[in-house]
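Below is one structure, written out as structure tokens, with a few remarks after it.
Selected chains from the complex are presented in situ; the others are not included.
A and B label the chains in the order they appear, each numbered from 1.
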Amino acid sequence: MTQLYLMNNDSLFLKNTVLFGGDYNPDQWDRETIQKDMALFREAGINILTFPVFAWTKLEPVEGRYCFAWLDEIIDLIEDNDFHFFLATPAAAPPAWMSLQYPEVHLVDVQGRRKVHGSRTLFCLNSEKYRERAALMAEQLAGRYGKRKGLAGWHVANEYGHYCYCGTCRTKFAGWLKNRYGSIDALNRRLNTAFWNRTYTSFDEIMVPSELNDDNVCDPAVMLAYQRFMTDSTLECFQNEARILKKATPELPVFTNFSSNLKPLDLSRMAEAMDVIGWDNYPDPGSPPSFTAMTHDIMRGLKDGRSFYVMEQSPNQQNWQPYNKLKRPGEVRELAYQGLGRGADSSMYFQMRQSVSGVEKFHGALISHSGSSDTRIFREMKQLGGELKNLGKYIVGAETCSETGIIMDWESWWALENSSGPSESLDYLAEVHKYYAPLYRRNIPVDFLKPGSDLSKYKIILLPLLYMLAPETAERLERFVENGGTLIATYLTGYADEDDRCVYEAYPGLLRKVFGLWVEETDALLPGEKNTIHTAKREYSCDFLCDRIRLEGAEPLGFYGEDFYAGEPCFTVNHYGRGKAYYLATRPEDPFLDDLSGQILSENKIRPPFSTEGEVEVSERIRNGEQIWFVICHDRDGGSIDLSAAVYEDLLSGKKLQGTIRLAARDVLVLRTCIG
Amino acid sequence: MTQLYLMNNDSLFLKNTVLFGGDYNPDQWDRETIQKDMALFREAGINILTFPVFAWTKLEPVEGRYCFAWLDEIIDLIEDNDFHFFLATPAAAPPAWMSLQYPEVHLVDVQGRRKVHGSRTLFCLNSEKYRERAALMAEQLAGRYGKRKGLAGWHVANEYGHYCYCGTCRTKFAGWLKNRYGSIDALNRRLNTAFWNRTYTSFDEIMVPSELNDDNVCDPAVMLAYQRFMTDSTLECFQNEARILKKATPELPVFTNFSSNLKPLDLSRMAEAMDVIGWDNYPDPGSPPSFTAMTHDIMRGLKDGRSFYVMEQSPNQQNWQPYNKLKRPGEVRELAYQGLGRGADSSMYFQMRQSVSGVEKFHGALISHSGSSDTRIFREMKQLGGELKNLGKYIVGAETCSETGIIMDWESWWALENSSGPSESLDYLAEVHKYYAPLYRRNIPVDFLKPGSDLSKYKIILLPLLYMLAPETAERLERFVENGGTLIATYLTGYADEDDRCVYEAYPGLLRKVFGLWVEETDALLPGEKNTIHTAKREYSCDFLCDRIRLEGAEPLGFYGEDFYAGEPCFTVNHYGRGKAYYLATRPEDPFLDDLSGQILSENKIRPPFSTEGEVEVSERIRNGEQIWFVICHDRDGGSIDLSAAVYEDLLSGKKLQGTIRLAARDVLVLRTCIG
């Protein structure tokens, strides 16, 4: 068990319960509706509700005058119905009165415009007034509800991830830069401001990178600094409330829900301030199961393997996709178990009841506009709720055990996508997924690591596009290989230092010796353009980027087949210490990666838990030494799993299983070994 | 005769003349050119001119100092040449001096920027200064020209349809909301402001929905309110001038010309203030004849069947299309008669003479840059002018008689297209056209009705996507069916009340009983994705949206053929009272609608006036009991009409016709029954 926080009242709730429920907006409903909802929630097996996410004005209709009576009543009702709740601070959407009295609480957008009251999340992260009022609200909530029996934790604000470009932020950014670089000379040197005469003579001259100076696209290093600063500003916003809530209720978890748009904030830094990771799982339409799996794995990695909460999913169609398809029968359940199998301790949903108006009025809900439980979705949710009741004691807080890791780095992500060149097709997360997917396809568990993570427990480390490379990371990687590890890196690795200054010597910089090569130049291929990789065994296609590399000890394993660099090496291995360092100078097609991962896993004696056919995902969680396997058939044509001789119990059906099990599309098994 | 207004001088002019002429800009020309133009106008058969639409500064070069001498001279000349004219107020484009002295007369755009002098129609609809000066100008014009013999009516401003987002509008919008909702609590409740904490504590906090708060896309209900408010503001602008003109010349029609972009203003409300409907017919390139026919029918419906004016068409190419094609030989005539056949009493054009410079310098004109009458277009216009001379006594003010109606609703249009979800492909007007076209293809006359229209004279009512449904409308529709009517509704009907609040019970809300079903959920199909409808007779394809419906008495007539809801009903009829209520849960391909309309028309004993082959449009107008039929061959391969045994006179050629008549492409007949 890794849940560090203690529970205040019925401590077993969070420890042994798979949370099932989600966002509820009682401030939108009359008492009669809320009463009906309670009955429907009981029927569906709901055990947790998150609220009141967007009710600041209702809680504080005039500056400093608080109205909690309505919330008291709702909490009474919720507790009377034996539900728990995450109490949300309403900080994501400040009141209209605040906008009017203090226009500076609104953000200035990247186009240079001060916003006015309207859509949520339009506040300036650095506004003192905003922070003052948010802190006072947190104090009120903590004082009034901190001891409530149903309170399971604190949900701060909602889906942080916006930037502000106002004067306040400018001043604070200048201070942040001063703090980071010490002097204006150091800043000039480390940000290479001589380029295009950005040279500063004083911190007063610092501007934020926006459309007002084009630095949002024309100064990648300053933009990177701003992304760091915005992460820090967001962290301060969170901690501004969290430290109050924590002080009042040290035994309860305090956290926020991360958006499924992972990029704007460095979540590896945000994670440090969270008691537990919460995130909102909204897969893009057409996105493959492996991508969602990867995102769960990323979330699990944020706190070094700790289990996390899925705070939001849609029980049915969304409203903000171009074409909002219904969730297919069984799809809600399939997605729920995918999360649980990869480290989630909850399956929570936006939303419990569909809003009657507003921009999300067509977003799916447990209870639709019809208000009825006689719907397909309600029945599917109810089935799920029933199943989850029994799973808590097997999986809550359970861990995943992995011998392979991927280093993911928000700062490399930002720097690469801030970059003008080499290719506008560069999509860091898609690249990470490209290298993750072959392991996923083999049901090999993978841990997402940070550049600073301890690598000693791993046999294989993937290093996709680790563009920025700190000396400590390079040293750690070098030691990893020396000690027998297998390291696999790609193009765009080891280019720049922490200020996005490219190395003076050739790429991959500090890893040149480990990989035994340097990169002379890199060709960008047009969309659809291909080259080929010729290995001893066969030929594969490749695309995107083609490094021309110069070997200094590395052994070439693959060669380009086309273009003026045909015959030159594009895939190499360097035996370094007791380990191996592979380098991919171009982006291969998937069969190459499948063959490569097959070979490397086999060399490292890493095997999947079961043999499967079709697109069948298998994941594993371990609690108190007991393994639980989640088997999910994503294949539209069905698939199978071979349990061979051992006997397993399916915790969902209660059946005993053995041998080869056929699985229909969206079938789920949750297996434990039968003792004896 | 439904023309209610009386004529001041030669009252027979408007009563018996098909208006032929259009926009003329004498303020752009020297006297010599204008003199030449008069001769060319006489040659072409012109009888009416509209001016001076954009001459405010020339009429009032300094605030309060008016210069009418030049206009006097032109009007003398026009009357000397026996032309009539619609005198235009120049209110669409305020003077540069006004912009400089009173910057607040300029609108603030949706991006939050105050405009400056330049392109037309950049004024704030709610500017007091603008309204003051426009009213004083109207007073001057009315006083000076109200008694002129050639004056046929007043043309106010030009193509209203812009929005403003300035501080003045904000204040007035707050007042408008207060007036509508009474209290801030009522507003909060009815606009569900609790969603995302838009909750207001005072009307001072109201903002306009713009890019400054994202409410233009993020608050559909507020956006809907703003669309209503902008319609009301525009109406006030119009009436600000119209009441003065009306007072001075109660016997003359006062109106504006509606843009062919119908969406921005609720024309059903605008129409109430017009003495006659005028509109500008600029079909999009590639738009089918049925779409233009529909727009004429919509215009005819705005004043419950009253004839209207086509104020602008292009005599040749336009300049503001991406690719400005020449009007093909005969196309000008084809379009002119299409309008006349569907309720127009005019065929007017922008423009009489082509501007030598400015953004529309390449827009076609009766008189092109060549200044010559030796052009194809001049000859075609002259032929048309000659033909129209004889038609006035048969068609001016004539009516159309229809037993089928379509309910079209600007507020549903706005609300549906403001909506995020279910599908970004939603195009309300294209949907209305989809359901209109099968009747058009059969030459069945259709009346466009408002939700509040009297339905008692109709046998068939189409109800495409009537998303917003007032209780009175629902009751009227219920009574219509009870009394034996046939009602055909589609997906997205009956979802919301007048504030865009979705129904608490299931859709189609108040019509659930009439249709005998409810909608459980709606699937959005991707572009190109199809499902199928299986009826007893055959199979059709369908796309866009697929409701999953639950029958409560309705009889299923068609079933889905694909997806997880295959076999579920998607086309139903409910026998209700003495009538039938059909429900289409998905969007069928055209053959389905052709078959359906064939069957329903036959059940209701509605037949087209003549049998035709090919794309041949037939429309009918009735004046003093005499029927006139317009027969237009849109088919590039020609077509035919079967007049069978009766003998008709073609008013254009003077020929007597009988039996089957072959028609070449763009051929036109205007038929009356030969007596005896």
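Here, a contact is a pair of C-beta atoms (placed from the backbone, for glycine too) under 8 Å apart; a residue touches a chain by one contact, two chains touch by 3 or more.
Quantities reported herein were computed from a predicted structural model and do not represent experimental measurements.
Engineer: All chains are the same sequence, and 2 are placed; what is the full number of copies?
Structural biologist: Per the structure file, the complete homomer consists of 3 copies.
Following the convention adopted for this analysis, only the chains that are shown with their structure count from here on.
Engineer: Approximately how many whole Å separate the CA-defined centres of chain A and chain B?
Structural biologist: Between these chains, centre-to-centre, one finds 50 Å.
Engineer: Using the touch rule from the top, collect the residues of chain A that touch chain B in their complex.
Structural biologist: Its residues touching chain B are 25, 27-28, 54-58, 61-62, 90, 93-97, 99-100, 113-120, 122, 316-326, 328-329, 354-364, 368-372, 375-377.
Engineer: Where on chain B does chain A make contact in their complex?
Structural biologist: 111-112, 191-192, 194-202, 204-205, 207, 209, 211-215, 217-221, 419-425, 496, 499-507, 518, 520-527, 548, 564
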